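Complex shown without one protein chain; remaining protein chains in place.
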Amino acid sequence: MKGRTFTRHVKEGFKNIGRNGWMSFASISAVTVMLLVVGVFLLLIANINYMMTEVEEDVEIRVYMDLTADEEDQVELGDNIASVDHVESITYLHRDDGLDEFIDSVGEENAELFESLRDENPLNDVYIVEAEEPHLTETVAADIAQFSHIDDLDYGESVVEQLFAFTNVMRIAGAVLVLGLMFTAMFLISNTIKLTIINRRDEIQIMKLVGATNGFIRWPFFMEGLMLGVIGSIIPIAAIITGYTYLYETVREGTMLSFINLMPIQSIVYEVSIVLFIIGAIVGVWGSLNSVRKFLKV
Amino acid sequence: MKGRTFTRHVKEGFKNIGRNGWMSFASISAVTVMLLVVGVFLLLIANINYMMTEVEEDVEIRVYMDLTADEEDQVELGDNIASVDHVESITYLHRDDGLDEFIDSVGEENAELFESLRDENPLNDVYIVEAEEPHLTETVAADIAQFSHIDDLDYGESVVEQLFAFTNVMRIAGAVLVLGLMFTAMFLISNTIKLTIINRRDEIQIMKLVGATNGFIRWPFFMEGLMLGVIGSIIPIAAIITGYTYLYETVREGTMLSFINLMPIQSIVYEVSIVLFIIGAIVGVWGSLNSVRKFLKV
Amino acid sequence: MIEMQNVEKTYRNGVKAVGGIDVFIGKGEFVYIVGPSGAGKSTFIKMMYREEVPDKGVIYINKTNLAELKRRHVPYLRRNIGVVFQDFKLLPRLSVFENIAFALEVTEEKREVIKRQVMEVLDLVKLKNKARFLPQELSGGEQQRISIARAMVHRPAVLIADEPTGNLDPDTAWDIMSVLEEINQRGTTVVMATHNRHIVNTIQRRVIAMENGRIVRDDSRGYYGYEG
Partner (left out) sequence: MIEMQNVEKTYRNGVKAVGGIDVFIGKGEFVYIVGPSGAGKSTFIKMMYREEVPDKGVIYINKTNLAELKRRHVPYLRRNIGVVFQDFKLLPRLSVFENIAFALEVTEEKREVIKRQVMEVLDLVKLKNKARFLPQELSGGEQQRISIARAMVHRPAVLIADEPTGNLDPDTAWDIMSVLEEINQRGTTVVMATHNRHIVNTIQRRVIAMENGRIVRDDSRGYYGYEG
């Protein structure tokens, strides 16, 4: 293809967008609206994922030591635990600190009640162990359980299992949702673009009759589709960036919503923007080529 | 309008759907896809709402009675509380039952520790009061606080407030989301229908030139739009009914997901179906009339 | 029947298609409009059934002032006028039969009446055997005949034809002309823009010659030609 022909195709693509007025608007707005929805959901899913991971990270193993174990035994046990594979960290919690923690947790109302226990602390000293990966917790716990001087060992088996079940369900559901939405968006957008092009089947027919090759006919439509998709992704990208930044700041400064822990801006917003841009471009090109092909036969 | 004319319009509407082939398919699939999305979200939001309400309902006021209060005082207090506006129910909890409850709640690990307390139970007798509406809890609590023989009164101020804040955020977010999706759907669908009709502007132009009144032109399009919308709502409605029924049964029978408490089928599925049907019909009619109007000028 | 007083029409792109026309066409007349390409014949015709609205001047059709005609009454005006369009304007999705029936359906006529009248005009233009075809399955001349059939099917008081013989071979053209003559004899006013010198010179009727949007000649028994 000669250079000036390429230039012509690009120009034609742009001109057509202008000439088709309402049609172009319909396509662009379809892209805009759907990318907005897809974008919001990508952010939502990514954040849920992120928070889930944080929750998972809190999973810990509590190793209650024998009341009879002396300091030496405790140190030995600590070293043993440290040598287990996939152990991330060990923290020692003295029985008195444990009681403080407990009394704190029961709430002010009942706190006084248990102050009396201070004199004769019935609790054990504890090692709090974290595995490198939350899902390794179970194997690490099993390894530790073999050491001596352990009174009891607790890693909230049921909680961990439930949590994993739940996060897995959430992740799969999220992925299915986003994929579904993306295909919905692609389908609707390419539908719209198809309709705008069906509107112009006469045009394609005439082009062919005056001797245009299929490639020559396709290029301007290709460019037009690309532009429609890309233009359609501008608003969603802008909205995602400003909207998420605003939300992030609000949540971080807000006191009431402190339990919500959003993903930091840089890591997610730009990735989502790029995804939206690419979807827009692909859908635009695909939608227009797809329908042009229909009229290129004969 | 004469009867046979009406019949004609209905027939024409149907015929047009057939004649327009791909166009009709595009419109119907736009309706289908978007109603599916709207339907899923309506169900999701309704269920979140439902679960939130269940959680809220658990909000209760604990009235701790003076240790010195005798049985007569306690009965009097009970009567007083019962006379307060918006009190839904009162339950008496003896200090021993209270201790049982407490020991249960601290978990097996620490249970033995507190068994010793049984001899000299440090707890108060308690009235557990529920307000008619969760949000009335605060006022009811204030009223009760004025009575005598009360040692302390507790209704988890901060928890209630947080919960309300959270459920309100969720509700508003949900409503905004569903409304947004509904408008998105309406916009896209009517876009598609508009495009199919723009494709037929010549037709409308010719109809006018041979002396058709605007009403006469509009009716078949009205019927066609209605049909497109209604046909487009069939699959989503079927999918919602079967899908939700299946989900509901699975969750109810499943042991692992017992913490999920879905809305019963009858109350929600049919409402959502009707909403989808109505949206489909409105969108179809509105989308076609909207675009017909454009070509009726001149 | 049809009266125009000082009618002017300038299109939005600035082209003055019709500039100051005064004309009276009586009931039952048969009038040719002739003139070079771009003279304003089609524009003149379009103003009669209100596809175009003049910028200036008044038009009366059957004593109705078109300028005062409410928009919702325009359809009823058009039902009294049969129009053969220069570009046929057939509905591509409808069969030949449906295309013609259409002009009657808008008047909410009975089914049997519609059917009878449609078959009658199809017979007239000799296309009865193609009633179930789609327009694009017809030759240019056949489409033109369908367009003529549609214009006549509701027996209008005025028949306006823009170049009705343009795509027809001489024989078919003469057939169409004899149909037009016959319905004219039954009392229908016929206005016909044409380039067919042969027809105009043979069937001698009133000839209005236009040039540059003006009437340059108006002979009650004229011949084709507009340069004098």
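Each chain gets a letter, A, B and C, in the order it is written, and its residues are counted from 1.
The working rule: a residue touches a chain if its C-beta (ideal position, glycine included) is under 8 Å from a C-beta of that chain, and two chains touch if they have at least 3 such contacts.
From a predicted model like this one, the values you see are computed outputs, not experimental measurements.
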{"item": "Chains in view touching the one left out", "value": "A, C"}
{"item": "Of C:V15, C:V53 or C:A67, the residue in touch with the unshown chain", "value": "C:V15"}
{"item": "Option touching the unshown chain, where A:V84, A:L123, A:I150 or A:M207 are the choices", "value": "A:M207"}
{"item": "Residues from chain A at the interface with the omitted partner, ascending", "value": "1-2, 4-5, 8, 16, 19-20, 202-203, 205-214, 216"}
{"item": "Touching residues (missing chain, whole complex) on chain C", "value": "11, 13, 15, 34-39, 41-42, 86-87, 133, 137-142, 144-145, 162-163, 166-173, 195, 197-198, 224"}
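By our rule, only the chains that are shown with their structure count from here on.
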Contact-linked chain groups that survive once chain B is dropped from view: A | C
{"item": "Chain nearest the global centroid, as defined over all protein CA atoms shown", "value": "B"}
{"item": "Most distant chain from chain C, judged by the mean position of its C-alpha atoms", "value": "A"}
{"item": "Chain C residues counted as touching two or more neighbouring chains", "value": "none"}
